[in-house]
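Can you keep this structure in mind? I'll have questions shortly.
Some chains omitted; the rest stay in position.
Chains: A, B and C, in written order; residue numbering restarts at 1 for each.
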């Protein structure tokens, strides 16, 4: 069975952010055959028979607190070199359609009731088979049990209340608040998270198993992330950054099985805009005490790295929902820095798990 | 079944080179419990039940054309920061024992007959269960069918003639000359190769699958290797380097399934001594045409990277010999840049193949 | 005395190349106040009183062998991220005016007579005070005495024949052929060269004096340059690259006063387009034999680095011409990799020489 037709709502929390804007533009461009599916995992041959919704079957809406319309945001991304100006012209209709489905978001302390209604209304008005809510809003400070529920958890609860599936693309707590996760299980809804693995951590998680397999002893693994844009401004705040640093730092020591010294910084460098640069320095010991190093510099565009994964996750989680899967989807660990329920941080092992799972979906409902 | 006692000869072609010297020192240090087995793949838990010969059961000899004794070579390595001076003192006895078993090597054009006799004599005089010949000599220029057999092939033929197994740790043709490979099969002997994957290529082969799994399009992959020592002087010769460059270049395009532009240089920089530094620059395309880059710099000690793999291979091939395996051992692809019979260049997939195979050995003869 | 009004012809050899196109766009944008003079040395305060022609007084023409018009070339540069699309629209008139003054260039073997006539006609038709010819064409293979004169020398000879000044922005031999240099002296014309110092060599020439001043001993200095575009394709040819590599390699050993091992590569990596990336690795020795390294990676846009220097040189050489200077201008060493008559490779010393000279120009004719 190939790509199957079912109209799927993709409700983006942070719908006017860079990642969301790139995702909406990209889905339209892919549906229209305007671009090649570069960066799209679910367009690899391994997913051809998984019965995923086509890009043209994705319908976008979302919540946001800021008022700059999607067309304007797309224009700004094109000015920043993320998208071609020509492409923005070509998908203007789809940007307007998505813009018409954006509703005001919530701040900490707001009541969540309206959120679920927004979702139910989106599904019924547009005649969608199902809706997947994807959180691509700004990272929140770490959540501690007993705190009032932060917006990410309100959105996740609203998703489950309205019988939608849910994806945590940020390190915010979201569906991981126990009461919210239980709600998903009760209502038989699947969800996935947390924190999209788009750049430096992807490389770390790829390299760390190499040291393990060669019995080389990693002595320290230091890293610095320079980024601009809204993400830079938000993560430049040390309190907020703590959430992200925690999910980034686990990968190395959990893969190697021993603690590794590792200063890890996230800095706001506004002139970099949507582009981010990470430098990592790995000091390791080899045979007979020889001291060696590996350094890498990753220079990427944050929204171009994240947006196709948002589309991949929306397609996969919507498909899992249709197939009747419920609760956290550990098989999607490949996409996340801090994967819920994952057995390994190895990128390659996670990719095999994902492909095996996708193969199984092909024969599901 | 744990580590089993069987006395195994390790006959090093290039027995007075840096890699061989480090391997002899290291085996003695490991046997004596003087160092931790850092860099030793076969000391990982996955190999505990494979029935490999213990480090203390390895007995060294070899061929070489140069006359500087092993003790002196070890001293020079210690001066260069590769080994601790203290360690050289501690393993002086073992260095002398190995030195006593080094015989003159052959140059292109020499008759090979004596080589097999040297091997047979080594085995019988020292009462060894079996002998594995490992080529760690200087890389030869590329071999073309019809050329006279180069030394690497003479050594491989001598190994098989004398009922020894064989490992090609260099890119030289060795056992891959068809008539030589057939001899191994006729006589039921296992062999492995080619070209130890110790540094830059290990990182390349680890990273390339990441780009594939994420559907990112690699547009170019350029690299430069700076190295000193005898290896630098030898590979700084463009004719000789061609062998090595060819085995290094395959990895990326064979992993990705499409041709990738990739200038690749090996340069002799004498002041670096045993240390080598490689820089790679990967230019890749992401979603909607975004252009991104990954760079890495690897700074390692060549002999410290190679020597433990030589010991790993000697243990594994000797064990395969005892288990009755014959012909090229594709399961050892993990160790090689240009692995004979390998199904994949993915380091992680190769490691799984290796571990599965080692697990199977545990129940073999 | 501030910027003085005198209409100056800038005749670009390679007038439809990326550097020339960027220079024409940039001069128009600067004249119109559309952009800040970033990258423009002659807009620093030290040059305010030198009496240089204003950007609006520069009138462009040139020779080229290719037929793609300037407007189209500017469009392609904008697609490649070198210029803003908006800017191309704003300077369309100036691009067309320059396009109307482009004449067919010569190949090796052509007679040069027509070239001088093209220059004289340009000056008289457009009523220019004087004309400076700037060679920004593709690099030629090295010239040996006795060879037929290559195009760069034909252009230089034509410049001097037509009473124009001349700038060698490439490593081609140009005005350095003795008979051509003598012609300049005979006719009292100034010229400058060779090989614009835009990227890696600028950094090398800045860093090398630091090692000298600190008495640190550089043991090797290796470098690799990855570049695309026409320059990449041309310099990817090893014969041609030899000219450029020779001018790049001198800097370090001439600054330090002793020979330094230094593999140096220039590679064509087409996907990089106008962008070039250089990596340098410096191995040096410190106190009591300590071994240390400095690496740098420079990622720049070739035409954006070169174009403002072309404008700087045109302004300065035209001014020198007006002031009656004749022969090679050693004071412009700051701009060149292989500066004619220079006393030092130190970037800072060259900058002081330049500023001192410019100050002297202020009181000249």
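Keep this in mind: contacts are C-beta pairs under 8 Å (C-beta built on N, C-alpha and C of every residue); 3 or more make two chains touch, one makes a residue touch a chain.
Computed from a predicted model, the values in this text were never measured in an experiment.
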item	value
Number of identical chains forming the whole complex, with 3 shown	4
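Note that in this section only the chains that are shown with their structure count from here on.
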item	value
Fitting subunit A to subunit C on CA atoms, where both chains share a sequence, rotation angle to nearest 5 degrees	180
Inter-chain centre distance, subunit A versus subunit B - centres from mean C-alpha coordinates, in Å	41
Shared interface positions of subunit C, touching two or more other chains	297
Parts of subunit A lying in touch with subunit B, wherever the complex brings them together	22, 25-26, 29, 35-41, 43-44, 82-84, 87, 202-203, 206-207, 209-210, 213-217, 285-290, 292-301, 304-305, 307-308, 334, 346-349, 351
Touching residues (chain side subunit C, partner subunit B) in the complex	219-220, 222, 224, 226, 261, 263, 265, 267-272, 277, 279, 281, 283, 293, 295, 297, 299
Subunit C-touching residues of subunit A, taken from the complex the two chains share	81, 85, 297
